[in-house]
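Read the structure below first, then the notes.
Complex shown without one protein chain; remaining protein chains in place.
And then chain A:
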Amino acid sequence: MELPFFRLLGLAVRQLLRDARAGELRVLFFALLVAVMATTAIGYFSARLNATLLLRATEFLGADLRLSGSSPASPEQLAAGKALGLEHAGVVEFSSVIATDEGIQLASVKAADSAYPLRGELKSAPALYQPDSRGPGPSPGEAWAEARLLVALNLKVGDRIEVGEKSLRLTRILTQEPDRAGSFYSLTPQVLIHLDDLAATGVVQPGSRVHYRELWRGSPEALRTYRQEVEPQLAADQRLEDARAGNRQIGAALSRGERYLNIASLAAVLLAGVAVALSAARFAARRLDASALLRCLGLSRHATLALYGLQLGLLGLLACSLGAALGWLAQQVLFWLLQGLLPTQIPAAGLLPALAGSATGLVALAGFALPPLAALGRVPPLRVLRRDLLPVPPSAWLTYGAALLALGLIMWRLSLDLKLTLALLGGGLLAAFALGALLLLGLRTLRRLLAAAPLAWRLGIGQLLRHPLAAAGQALAFGLILLAMALVALLRGELLDTWQNQLPEQAPNHFALNVLPAEKERFMAEVARIALQNAPLYPVVAGRLTAINGEPVKQIVSKDSRGERATQRDLNLTWTEQLPADNRLSAGQWWDEVGSGDLPGVSVEAELAKSLGLKLGDRLTFSVGGLTRDTRVSSLREVHWDSFQPNFYMIFQPGTLQDLPTTYLTSFYLPPGHDADVVRLARSFPAVTLLQVEALLAQLRGILAQVTLAVEYVLLFVLAAGLCVLFAGLQATLDERLRQGALLRALGAERRLLVQARRLEFALLGAVSGLLAALGCELVSALLYRFAFDLPWHLHPWLLLLPALGALLVSGAGLLGTRRALNASPLQVLREG
């Protein structure tokens, strides 16, 4: 009979309530709930932490978004931002000679309006070497300058300086500008004045080299709209930057942290999928008889399917909404617990994580429950007379394939990272297939060995061998759960190590530029005396790349590329015998391996080479101090820009630039509390520019500490979710074991024998799952390292602990789950079937 939809729905609701009352839905409901809760909580946690970190990173830009150019922004570009309600600050930067009665000094001048900075802090001190404090910038008529300008020109607070044609009073010492980080290499001292004084300086004339920066701050939506409106009409000299693009160190740390959090959410989705798959299959299996009966009672195939589909859908909706709500609550609690460690303002994350969490649950439910459910539709009604009749095998490939595809789409939507999704899902699948086949073979071989084993072994392991396919399926499922957990733990370690390496305890916190050749020995001796660690002294010659293989470089570079930015200005060119310690050759050979060719060699940073389309053997022409030098690309280097070491785009073969005017550059680490030493150093070597990057380091460390914290908590979350899912999944496979246990006890088996048999069975299952997880984890991590993290991969011997861990976990959870069968009267269990 065909039932109208609402009658079917009513029936489904009533059946569902009855099933719930009978305790029938507990396992599936719990699995769904945990899965959705974990996915949602991790999703929210990651998204909000990411937003928090990005917010902190905006401090390095002084804004959320920055429009930079060598010409002023057009009135339309400014109006567009204001129309969207964005806050605005205007900044103009230029180089100028600062004149006093004592002398002159080239300085970088920044003219900023009163709104500057929109993000981060501006700090200044009332006098030289006094403690600094935060506050708004200089008023019109005032100038703030870095200490080294005062040292160089023998100035004190209160003196007057000339910037162009305008005389300004020096009122404070500039100690920290938020957006200084991107250019801490700059050679000249920094001066900050009010934008209103700019015109009066007369410095900005047509043709003068000036950078205009419009800073914007506002809601992500408004910023996105602004970007969309402004980006297509950018002038050739303009570009839009956000926090990520503004600073390499921060950008790299953020991207890695983000990817980790992404992987953790993806692992949670995977966990959810496995949990739901296990319990949905059980849900369907337990309804084989019922559906045959319904068919007997005259319900059509279609209506039977619809009835169960509706039940499953209702259950899914309920569990998923509740799970999403609980997940949201869980992350609220987590943030509340962490309130002392995180910034006070944590952006909300909208509905996406909750929707993604629920969708994951529903898709996993549909994907993994529909194939067995479809089988219910094919149960022959004759099964009421003959129990042995099973449904025709479903076209499982198609349906499971669709489920995996849907899961893949969710993962992609969640991570917005196709490579990551493919590496994780593809790696997981590949591992599952290869290892599943291996496992099936192993189990079949084991059967032969078991005949002579003691009873407990035969009972325990025989249970697994009786249905090798089902046992392999279970081992795979538990293996996937362990894999997800191990992977998240493994990446955590790797990530923290990387950051530790990037920012070791004694990362250089001072840079010394402009060390003159005559002073370099004396300077290095002095540095060696006060500093705990220092980098080698690098010779520096300023030069510009003008042609590639004879073709002017301007015609080659694409607009707004790294190549364009690197060729628009003078580069710091250096030479060295040794490859710098943290550089790695990705192509070609270092000097000692190259024979001397027609032209001297140059080693180019790999990303710049890519952006300029350079390959080994290309001829590069540089203009250096008015002279032209031809070189040939002899190697490409990978450079860790996120390390605080002096790094160079171009390293020349020694002997190429020696005849040109050279200064030297180095970096060193000075423990805190040695400010007086720096002052002394600065006074002994007035020509040297000393840069303190302690503030930048501290900010970066703060961000890394927060990411680390997030990583630790997410790991805990994933581990907890994994355990819950493992338990729920095990519950779903217990029916047959409970029955067998009761039967054996009825036949007079002692409790001890049963416990032993169970323990062996679960231990084997767990150990095999652990082994699969270890192998799978190596495979997936190799893919992830290669394609997502860009890290060198190596074996992880500790993964070999996984089989033992798996055995422990599964037998613990399994014994807990079968405790009832071992303690209850066998009669009760047998009657309950």
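Everything below uses one rule, namely that a contact is a pair of C-beta atoms (placed from the backbone, for glycine too) under 8 Å apart; a residue touches a chain by one contact, two chains touch by 3 or more; residues count from 1.
Just so it is clear, contacts and distances are computed from a predicted model.
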UniProt lists the protein of the undisplayed chain, choosing from "ATP synthase subunit a", "STAS domain-containing protein", "Energy-coupling factor transporter transmembrane protein EcfT" or "Putative ABC transport system ATP-binding protein", as "Putative ABC transport system ATP-binding protein"
For the full complex, which residue in A:Ala236, A:Cys296, A:Val333 or A:Ala470 touches the chain that was left out? A:Cys296
Filtering A:Ala83, A:Ala235 or A:Leu382 for touch with the omitted chain leaves A:Leu382
Can you say which of A:Leu3, A:Leu446 or A:Leu465 touches the chain missing from this structure? A:Leu3
Using the touch rule from the top, list residues of chain A that touch the missing partner. 1-4, 7, 11, 14-15, 18-19, 22, 24, 289-290, 293-302, 380-382, 384-387, 831-833
